[in-house]
Each structure stands twice: as structure tokens, then as C-alpha cells.
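All protein chains of the complex are present and in place, except for one that has been dropped.
Moving on to chain A:
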Amino acid sequence: MKNCEYQQIDPRALSVSPLSVQTHTEKKEHRPRRKWEVFPGKNRFFCDGRIIIARQSGVLPLTLGLIVVTCGLFFAFDCPFLVEHLTIFIPLIGGVLFVFVVTSLLRTSFTDPGILPRATPDEAADIERQIDTSGSSTYRPPPRTKEILINQQVVKLKYCFTCKMFRPPRTSHCSLCDNCVERFDHHCPWVGNCVGKRNYRYFYSFIISLSFLTSFIFGCVITHITLRSQATKGLVQAIQESPASVVELVICFFSIWSILGLSGFHTYLVASNLTTNEDIKGSWSSKRGADDSGNPYSYNSIITNCCVTLCGPMPPSLIDRRGFVPPDEAIPAASASEIELPPFTTKNDANMCTQSTKDVLERMIHSSSEFNGLCPPGTPKTTPLVLEVSSVAAPTAEPSPPAGCSHQHPRRPALCPPFDRSNKSDALHSINPAFRLASPSPSLSRSTLILGDAPDIGFNQLH
């Protein structure tokens, strides 16, 4: 019996071409979407997924505006005087610093900081199964944590309810972007993006170059005003002649404190291989009493830490923004329909030959009492049909009617009444022997069940 079933499903009949043609036509009907279009986090994408930015751009326009305006004023008003009185290198150095600052800023803002894609439903289910504890179904269980050993240090991994996975070490979930970010440093509103593993070096080069730029402009403007006041013999007059310089002075003066402070702080973080997040939370504070700070990620050498953070290998973006969404939903429907056709077309002749025998058998089965007797509760509808197969040994077609019948079985295995309902459909099918012949292929209907909605139930039932 099993041999018959296997032979009926001829793998060669289920060839590539109809399936792939079907899926390709399905694909053409629905334009294939790129993954960035279905990204679940709060990010915005430009240039067809090439550029990523947080939803709230924060004060990025202000940052850019301040930098451009200050440099513009510097080049327009201070540089001519300084070139004349000092050297041509002043605007050149200023220009190079300006380019560095702007490119670093744009890179920081538009690069994926190291977003972790959310767990697939299968993964999430697997993790749920592993951490499932008995009881506690009435209230929300406490935040799930997992303790692991990293370099002989106990580290707690937290479960992220949004991304449905245990966060890797040093990963944190940014509520503004609604993403888990690897080696999460902080969400910077000035830059309009999270700062994480992949864009930390750009952020660092941005603040360092910005500190140099602001110091440079500050110094040059002071020099300019000093030289001018010496020439005109009056500070007030010098200021009146070049009011833009005052604007630059004010901006630079206030920025320098914060930028230099930030640069110093981040230099310390880089040297000790810490993130802002860890430093603020005091995750590795020296209260442990160890010689080192207790940071398991530190290489205990400033140079190594710096090299690792700033010049280490560049990990790729894990979210694959420009990839195409796999048409998983399209395939089962396609293949289900495709499975029906080839066997039907190839085995039609056989169907015709056994038509009369089938009619007789069906009429026998059709009488309700016999039918009910034949199908004990809990067994799938296809069982009596399977018995037919052994006697007839005819191949099949059109598994959808039996699939429809057997679909009822998973839901009401213990009841016979459903069989009465399906009796009618059976009766209809028996009229057309071709349809009836389809039913003896539980393996075909099995595969359609599996590819349909209730795979497990159908599977168990038929076995």
C-alpha cells in the first residue's frame, strides 16, 4: 500500500518548470519588495534602502546648519584678512577640517549602527520553549535573563520582548528607533541616529575633527580680531568692521566646552573599551575590587583597545536593507496547485480505464451505514479511500476534494457526523470517477495539508 502511494507521487512529474514558472508569474504579479520596505523598526530609508536614518532626525539639521554657517562666515570674512596677513594655509586647513567634519557627520547619521534584525517566528518559538517555566500564567513573568560567563566574568543577558530574542552582550534596545543595536553607545540627537558598533568610529572621528575645527576657527578669529585691532588701534572698531567674527566667536566658545569635553570622555571610553551605556550604568565599576575595571571586553592595553574600537574590522550590516523579501507565502499556494495538475494529466488514461470499477465501489461506500462502519472515529476520511487504492491501484488526480474532506477530520476526529456532510461531497465526487480516483492518494492530500494551514494536525492525523 505504501509502495503504491509513493509511486503515485512521481518526483519527475513534479519537475522544476511548472513550479518555477508559477512562482515567477506570482512574483511578477506582486512586485518583489525590498526588505527595507517591511522593516519593523522606526527608521527611515532613502535612495532605495542605501541610506538609513532614525525616524526623528532630532537636531541634525541644526548641527549641519551651525557647522556650515560658521565655516561659511569664517571663509567669507576672516580668511581674506588672514590670507593677506598670515598664510594661505589657513583656509586650506580649514577646508580640509570642514570636509572631514561633514563627511564624518553624514556617515554617522546615515550608517546602520549595528541593528539586529528581529527573531523569526520559529526562533522566537524555540526560545520560548526553552525558557518556559511551569506555572505563572496569570501574571506577566519577570524579565527573562540568562547568565553566561565571558572571560570568567558573569554577564546577564536580557530578553528583549520587542525583538523576541536574548540580547547579545553589549547590545541594548533603543526605544527611539525601536531596534536592538549591537555595542549600543547612545542615541545621539545631534547626529539623528544611534551610535553603535558600526558607526562608532565615524562618530568619534566626527567629534575629534569637530573639536579641531572649532578650536581652529576660534583661534583664527581671535588672531584676526587681535591683528585688526592692532591695525585700527581699537577693539571696538575692529569688531565693527568684522561683525561676523563675533558671531563665530560666540558659537565656537559655547561649542568648544561641550565638544572638547565630549571628545575627552569618548577618548577615555575608547581607551578602556567601554560604551557610554555601560559607563552610565556602572556595569563594570571598580567596586568589585579587582585590579582591572572588571570589564570583560577590555584587552587591558590602551593601544589595543583603541585599535580594536577604531581600526578593527568593519562588520557588515545585518539587516540587509536592499535584499528582497522572500516570497514564502506565495510558494505553498503555488506548489499546492501545481501538485494537482501534473499527476492528473499524466494519469488520465488509467482513470478512464478503471471508471466502471470505481463506480461500483463508490456506490457500495455511499450507503451511509456501510460508510460509517468503514470509518471509525478518529481516523481520517481518506482511510476507506486508501482501501480502495489497494484494490484498484489507480493513480489519481484532483486532491482538493479529498483534501477538503480530510480537512474536517483534524478538527473533529472523534465524530462521525462530519462524515455525513462529506458524504454529499463524496456523492458528487463519485459521479465523476476522475475526482474519486484522486482521493486514494492520501500522500498527495497529505502534502497539500502540510503546505496549507494546519500542517502538524494533518500530519499527525494521517499517520
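The rule is short, and it goes like this: a contact is a pair of C-beta atoms (placed from the backbone, for glycine too) under 8 Å apart; a residue touches a chain by one contact, two chains touch by 3 or more; residues count from 1.
Going forward, contacts and distances are computed from a predicted model.
Per its UniProt entry, the chain excluded from the display bears the name "Golgin subfamily A member 7", taken from "Two-component response regulator ARR22-like", "Golgin subfamily A member 7", "histidine kinase" or "N-acetyltransferase domain-containing protein". The hidden chain makes contact, of the residues A:76, A:131, A:150 or A:231, with A:150. Checked against the full complex, the candidates A:54, A:71, A:90 or A:116 give a single residue touching the omitted chain, namely A:116.
From the options A:169, A:189 or A:294, the residue with contact to the chain not on display is A:169. Interface with the hidden chain, as seen from chain A, comprises residues 2, 5-6, 11, 14-16, 19-20, 99-100, 103, 107, 116-117, 119-120, 122-123, 126, 148-151, 155, 157, 165, 168-170, 182-183, 201, 205, 296-297, 304, 307-308, 310-316, 318-320, 331-332, 334-335, 339, 443, 447, 450-451, 455, 459.
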